[in-house]
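Mind looking over this structure? Questions follow.
A protein chain is absent from this complex, but the other protein chains hold their places.
Residue numbering begins at 1 within each chain, and the chains themselves are lettered A, B and C in the order written.
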Amino acid sequence: MSGIVKVGIAGLGRMGRHHAENLAFRVRGVDLVAACSPLEAERDWAHDSLGVRRRYADYADLLADRDVDAVFLITPSSLHPAQIIAALRAGKHVFCEKPLSMALEECEAVEAEAARHPDLRVMIGFVRRFDASYQDAQQRIAGGAIGRPFLVRSETCDQNDPSGFFVRFAPTSGGIFVDMSVHDIDVARWLLGSPRATRVFATGTVAVHDGLKACGDVDNGVAICEFADGRMACFYASRTMAHGHETVTEIVGTGGRLTVGRDGRLNQVEIADAHGIRTLTTPTFYERFADAFLREDSYFIDSVRDGVTPSLTLADAKEATRIGIALRQSLEERRMVEL
Amino acid sequence: MSGIVKVGIAGLGRMGRHHAENLAFRVRGVDLVAACSPLEAERDWAHDSLGVRRRYADYADLLADRDVDAVFLITPSSLHPAQIIAALRAGKHVFCEKPLSMALEECEAVEAEAARHPDLRVMIGFVRRFDASYQDAQQRIAGGAIGRPFLVRSETCDQNDPSGFFVRFAPTSGGIFVDMSVHDIDVARWLLGSPRATRVFATGTVAVHDGLKACGDVDNGVAICEFADGRMACFYASRTMAHGHETVTEIVGTGGRLTVGRDGRLNQVEIADAHGIRTLTTPTFYERFADAFLREDSYFIDSVRDGVTPSLTLADAKEATRIGIALRQSLEERRMVEL
Amino acid sequence: MSGIVKVGIAGLGRMGRHHAENLAFRVRGVDLVAACSPLEAERDWAHDSLGVRRRYADYADLLADRDVDAVFLITPSSLHPAQIIAALRAGKHVFCEKPLSMALEECEAVEAEAARHPDLRVMIGFVRRFDASYQDAQQRIAGGAIGRPFLVRSETCDQNDPSGFFVRFAPTSGGIFVDMSVHDIDVARWLLGSPRATRVFATGTVAVHDGLKACGDVDNGVAICEFADGRMACFYASRTMAHGHETVTEIVGTGGRLTVGRDGRLNQVEIADAHGIRTLTTPTFYERFADAFLREDSYFIDSVRDGVTPSLTLADAKEATRIGIALRQSLEERRMVEL
Partner (left out) sequence: MSGIVKVGIAGLGRMGRHHAENLAFRVRGVDLVAACSPLEAERDWAHDSLGVRRRYADYADLLADRDVDAVFLITPSSLHPAQIIAALRAGKHVFCEKPLSMALEECEAVEAEAARHPDLRVMIGFVRRFDASYQDAQQRIAGGAIGRPFLVRSETCDQNDPSGFFVRFAPTSGGIFVDMSVHDIDVARWLLGSPRATRVFATGTVAVHDGLKACGDVDNGVAICEFADGRMACFYASRTMAHGHETVTEIVGTGGRLTVGRDGRLNQVEIADAHGIRTLTTPTFYERFADAFLREDSYFIDSVRDGVTPSLTLADAKEATRIGIALRQSLEERRMVEL
């Protein structure tokens, strides 16, 4: 493949637009040549704002476009497995937003299909692996800065949306652990050296959004995951924070501890007034990880152009899903689950 | 009872000496009139350094001292139940360091004996309840500052002692959860409004001190405790921190979050040098809670003098023990435990 | 002198009561035997709350009390020099709250009188020298932790009192630099190795309290002080902070920087709510330095009992006054002042 990777993007919702803008304006070595959305307004936006010429209402048409080297899938989660498989069969590289799937068999089907196309790159968007601070932590750990790491404590806490808008999507979100903690799970595995999970325990509560009870979900969940060789992880996911979004990960080793993301500051301004001395927090994960999304997109494009297999594999995505599903099962069945 | 409470202290190890010095020099309305220790050197110290005139090698003799209104028990944990019961039968008020006991039946026996002496005050030393910051948090919660509290995440992390001296005491310590997390358990119950625990899950690992394996204990343990009405707590206990002692408690409510003790700073000095910008941490829990120990001692003396029942009850101590024992059981039997 | 120092205190205003309570209940080796105040209510308080038996309306009577070894002067600043001299002539050791005086000749007169009584201890209460964090910083510097120290930046910022009550006392306060910055001046000299000041420049503004203009004072002042050998200090004093009291001192050396007191946290509670992530600040200097006042009182009592000359000397107090006066002069005359 020559210097420029030609990309078609499918899905232009909020996250899709972020990826599309990265590909159109910020990532080097890429040409965003096509966009696919069932909504005409989104297709028009791609044309008018990004200068994307070829627009498709139908995903099959995007895949039929011979000029597209790689697709970016920022589509509803339930479509991911089939869309990835179809793209691979059409000879396209695939970047797909997390999660890979909410069903283990589907993960395996995607993995099997990808194995049949060793020359095509496939990567699921676990964005934290591309955050500069998480990477710094990972490198310090690899360099021995905290001795042998044995415990990760990681939380993903969203600011409360008083309207409870997200409750509508709860039935298809996979539940709080698959939807939110899957990032913490992947990070924990990555920072602990990809150990095998052996058992999990999870519980949770509906603190604010009673509407979640109908589908058995919670708005605050906690979990413990045990890995082989005495490694452990604790997770906390919340949708009800008052002050903003926080993603915090602690890694404890025999020689020290690293903490990533504490306080999640919006910027470098500190305010001293009648409320005390205070800082503001990023309202959503997007402000927290905007740079990481850009680095993620660039990494994938580089992988495609250079013919290098991404270090973040489908097996990683499958394992994160497997653990997330076990957590949900533990919550629902009120028992410890062995893997 | 008139203005001055006459106290005899039993146990003059490190913690005993701290309490004895508080009673001798810092607490108002108290006279430390007697000290009991099997070690002559400790008895001499009480005389020479604190001016305690009456010294006893034998606990029975201390209890026989008619001039003693109240005893402070800073003795080995396994002696607590019998010593408390004997003191009550001798008509003495009792302050006893935590834990009340490592066996539930013993807690109940003490509770029953205390019920027979309604005019005697008995209090177990859960020191965090007397820390100014924990009290401030508790008052804010009671005042509605964070809405309805539903989750406590609390950790007690000791600095690693490379000599592993504590391993020797592991067989009688009750295990990491009963020995260390019992404080977090009590604090969680207190801050969540004393809910009833329903089930627990715990696990742990031996990260550094292999000697612990012989008695089934760990040097790093994590746990989840579920209470009635959708309240929850997560605990972390560690004996292997590189940087010092930290006791941190987060309380999450529907309207905000409080965090107590983060970073456990030794003092108000910040250092900027080749290592970065840094603060030092208290080496042990004692520096962290020195003021709280004094307030605790004063509170108990005031309770005795004023004839007021302490708000921290034997039932609280029993419940913390009950949960601690369940955590140990969960760790040892590798299963969820229902209470 | 035997073990117990017998003290008489003069002045029972807010600060006087703090010292009196320390002497009555917290300092070892002292007996508060007498109290002097022109106000009957204050004398009664000393008797009823502290158990002080001998009470005097007249300072001369206190000095005539043969049973008093040492006096504590917490009286109006303008009285300090004459009262110290009288006490020395009466054969009493003297602790006197800062400032020594607002006039250089008076400082010298006190110094001369003290020189005639080499066996009597005299100390002015520069309380920061007894704060554990400032002491830690001083010891680190002495130990070479930051190389050669050459710059101190120090600020004393009080929370605004919207009533402007303090404006009434402005005419006799000595001005913002003598009243407030004198602490920063003393700390700077102490941490820089007691260098000689060579010139100063100061300015300021009335940001809030217009009433100060009548006496030429300001509510926010900034200053630079140059010492011999290329050492420097910058000062900031404010009476108008919105969030609380802060005393912050930075010491910059050739090998690092120390910062003492940043944020002035009220306690160890952090609040995350709709206002962001925040901590509260001590409302006044007293909460910030309560421990230091106790250590200061204890240090002076120990000095008297052990016959040791305090390391904080009258020459230090005189020099701080000398610099403070020069700052005021620079502010008033709008020019650089050489010393």
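Odds and ends about this structure:
Definition applied: contacts are C-beta pairs under 8 Å (C-beta built on N, C-alpha and C of every residue); 3 or more make two chains touch, one makes a residue touch a chain.
Computed from a predicted model, the values in this text were never measured in an experiment.
Interface note: of A:I146, A:L192, A:V208 or A:I301, the residue touching the hidden chain in the full complex is A:I146. Which of A:V94, A:V167 or A:V260 touches the hidden chain is settled by the complete complex: it is A:V260.
Here the missing chain is touched by one residue of C:D31, C:D65, C:D136 or C:E226, and it is C:E226. Per the touch definition above, the residue from B:H117, B:H243 or B:R335 contacting the chain not shown is B:H243.
In the full complex, the hidden chain is touched by subunit C at residues 146, 148, 150-151, 153, 199, 201, 203-208, 220, 222-224, 226, 230-232, 234, 236, 238, 240-243, 252, 254-257, 334-336. As for the chain not pictured, it touches subunit A at residues 25-26, 28, 132-133, 136-137, 140, 145-146, 255-262, 266-274. Panel shows subunit B; residues 241-244, 263, 271-281 of it touch the chain omitted from the view.
Heads up, the rule we're going with is that only the chains that are shown with their structure count from here on.
When you average the Cα atoms of each chain and compare centres, the chain farthest from subunit C turns out to be A. A separation of 57 Å divides the Cα centre of subunit A from that of subunit C. Chain centres here are Cα averages; for subunit B and subunit C they lie 38 Å apart.
Residues of subunit B found to touch two or more other chains are 146, 255-257.
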